[in-house]
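So that we are looking at the same thing, I have put the structure below in structure tokens.
All protein chains but one are shown in place.
All chains are identified by letter, namely A, B and C, in their written order; residue positions are counted from 1 within each chain.
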Amino acid sequence: MRIIFLGDVVGRAGREAVFSSLPFLKDKLSPDIIMVNAENASHGFGLSPSIATALFDAGVTVITLGNHSWDRRDLISHIEKEPRIVRPLNYPPGTPGAGFFLYQFVDGRKFLAINVMGRLFMDAMDDPFRLTAELLQKYRLGVTVQAILVDIHAEATSEKWSFGVTFDGKVSAVIGTHTHTPTSDHRILPGGTAFQSDAGMCGDYDSVIGMEKISAASRFVKKMPGERFRPAEGVGSLCGVFIMTNDQTGLAEKIAPIRMGGLLSQTMPDF
Amino acid sequence: MRIIFLGDVVGRAGREAVFSSLPFLKDKLSPDIIMVNAENASHGFGLSPSIATALFDAGVTVITLGNHSWDRRDLISHIEKEPRIVRPLNYPPGTPGAGFFLYQFVDGRKFLAINVMGRLFMDAMDDPFRLTAELLQKYRLGVTVQAILVDIHAEATSEKWSFGVTFDGKVSAVIGTHTHTPTSDHRILPGGTAFQSDAGMCGDYDSVIGMEKISAASRFVKKMPGERFRPAEGVGSLCGVFIMTNDQTGLAEKIAPIRMGGLLSQTMPDF
Amino acid sequence: MRIIFLGDVVGRAGREAVFSSLPFLKDKLSPDIIMVNAENASHGFGLSPSIATALFDAGVTVITLGNHSWDRRDLISHIEKEPRIVRPLNYPPGTPGAGFFLYQFVDGRKFLAINVMGRLFMDAMDDPFRLTAELLQKYRLGVTVQAILVDIHAEATSEKWSFGVTFDGKVSAVIGTHTHTPTSDHRILPGGTAFQSDAGMCGDYDSVIGMEKISAASRFVKKMPGERFRPAEGVGSLCGVFIMTNDQTGLAEKIAPIRMGGLLSQTMPDF
Partner (left out) sequence: MRIIFLGDVVGRAGREAVFSSLPFLKDKLSPDIIMVNAENASHGFGLSPSIATALFDAGVTVITLGNHSWDRRDLISHIEKEPRIVRPLNYPPGTPGAGFFLYQFVDGRKFLAINVMGRLFMDAMDDPFRLTAELLQKYRLGVTVQAILVDIHAEATSEKWSFGVTFDGKVSAVIGTHTHTPTSDHRILPGGTAFQSDAGMCGDYDSVIGMEKISAASRFVKKMPGERFRPAEGVGSLCGVFIMTNDQTGLAEKIAPIRMGGLLSQTMPDF
């Protein structure tokens, strides 16, 4: 299976990077799955139903979220009707939506998208390791599903790497989000799971994690309420990873980063 | 000026990556300066005087530290005698050592190394932004010093990027450390400062941020005292960045990541 | 039922305050239950099996713990054999020991002791609210058990108060521990549950939360490794609360603080 995963889409710059690049990426990489973390797609805070719809219309298979899941209150009712929008699995029971989405191809193959949130330096959530292990009792890689990708939305690299090594061999890929910074530690772990600490954001990198840089930087110095944060509006970069998995084993065969447009160094998978 | 900066050296795997690669790097990149963050060089915790000496003997110009500065108590007295070992500038007054080191070339050029620590998700320290601004009153880029590199040892990407945009045009480079993960957001900011969120660690990446992976991962699940953490002992990768600055302006002309050996994708600057 | 609850016993000063005061308290208050948080009883860190035994020999009914549960590794095996030592309920499944203890009187009455840990400003644990609610499905106040006391070991007053109002009417008492400071907000909540944010420590108050004051205070200023923390060794105060419950309803009828000996203002319940 050929899977594109794109990191946190931030505001208009991020959305435009995604919408303008997807036709090229579909042509170039022939993805079976396009998975996108869109927790910051609407003005930097949350995801509106209409932007979600636009992403699906553009070919996105499944959307994941994070700590900004509920910044847009209109998503709360929308997520109940739209199972392709996945919020972190480790929200408490009773939280609207679900923490995973099972996509079924017309040929019968199945792809499982999971979204979890880290806990180190973040809000108190249920244990993402235990809940993922429990879910994987039901969905067996290479047996009942052909590929599984986990978006771990977390701050600490130690927690992301711990998650990767814990589920190495049990999922096709563990890809981090939330730091809005692409990492260059992509690799196939010994058990066959593709890993990258963070996919990076889709947005304007002349910024502070996608937000207008002057006001965002001043928060670290001034300790006063400043202007309301708003996304930076320069040309966005698209950031993500591309993974090729084996439909028999469900394990990853290749992983490579994608960086396209905007201010970052450019890279495109060669497979 | 041609500057190599290497991220957190972790344990024996990290040290061997550095010692075995430096001859090649010196030959290949002809660096004027080699700057290394070595806060985890001794068994993953702190820096012993003898390892510091070995690094200097191998050609390192200046060593920086971080939150693990004082894990080795023998460094506390040693740092007073060895100004080339720099601890974060924003420790409180009275802390042994200094937060910067001014290296003078035989031709009179000067290079200023600064180490600061972030505060978001970290211990309460003095303000790294203000102290850096004050220090830069004394050392003026392109006037009294030919190049300035700041190692910002911090957890949050938002704080690192805020630091970069704040000092854009005032220092040659701002390079992050501490997450032990190389990022691929290296670029020259609009004002001429080279930036990368994290240089990445020098160490074994079949691990959890350089430590033996099974015991480190279990800490996130078990909430019990486990085995003592020890560094992973597989083959290490060397991770860092290479920066070329203009001796007239002090600003950066080029920045590129270095990843060499071990499990990560390999990259070497072409300038 | 007449219940004495004593807050975190810290080191020798705390132990001596408890051992020397219990005969008087038993005589004066005729308690049916004596419940003690002893997470710091052994030199300030953890609880040794022998000190636990000495507390039981002195008349203690049940011991609770907290974030220092496992500081003494010899407790890990001991807790499996000694159900009267209760560790926080919201440790992950598989953790040694249990999060509650059911004490049965010879006359058939039952008392349930529960220990939970807060999560705000503390380590990532399972949800203490949900686990307590689940446990209370099984043990019904005024139906199957005659009294229930929850020791909520937590940092933030907001979390403790939230816990109290959430279980108001469902348990006999919610008493906080962990801050090592007695609060004077004891009262019966509208639903009939006795509440006090923190019972206070049993220990020497000429200290920093029970530890030798000079070295403890210097940690906030110096940011260097200091001397190893050790408990203050002056005369200890005993701190706790006394609660009278109705055996029919299980609800609380009276609550009053106990402060005895040492440096604090003295107070003794008059019922």
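In the analysis below, a residue touches a chain if its C-beta (ideal position, glycine included) is under 8 Å from a C-beta of that chain, and two chains touch if they have at least 3 such contacts.
Please read these numbers as outputs of a predicted model, since none were measured by experiment.
K.L.:
If I'm reading the header right, one chain is hidden. Which shown chains does it touch across the whole complex?
P.N.:
Listed by label, the shown chains it touches are A, B, C.
K.L.:
Among B:R15, B:H68 or B:R119, which residue is in contact with the omitted chain in the full complex?
P.N.:
Answering carefully, the residue with contact to the hidden chain is B:R119.
K.L.:
Hey, which chain A residues sit against the chain that's not shown?
P.N.:
Counting only chain A, the missing chain is touched by 70-71, 73, 76, 91-92, 94-96, 123-125, 220-225.
K.L.:
For chain B, enumerate the residues touching the unshown chain of the complex.
P.N.:
92-93, 119-120, 124-127, 130
K.L.:
Determine and list the chain C residues touching the chain excluded from the picture.
P.N.:
Within chain C, the residues touching the omitted chain are 119-121, 127, 129-130, 155-159, 161-163, 165-166, 179-187, 189-190, 197-198, 200, 205-209, 213-214, 216-217, 219-221, 257, 259, 263-265, 267.
Methods note: only the chains that are shown with their structure count from here on.
K.L.:
Round to the nearest whole Å and give the separation of the Cα centres of chain A and chain B.
P.N.:
Here the centre of chain B sits 29 Å away from the centre of chain A.
K.L.:
Of all the residues in chain A, which ones touch at least 2 other chains?
P.N.:
As it turns out, chain A has residues touching two or more other chains at 119-120, 127, 130.
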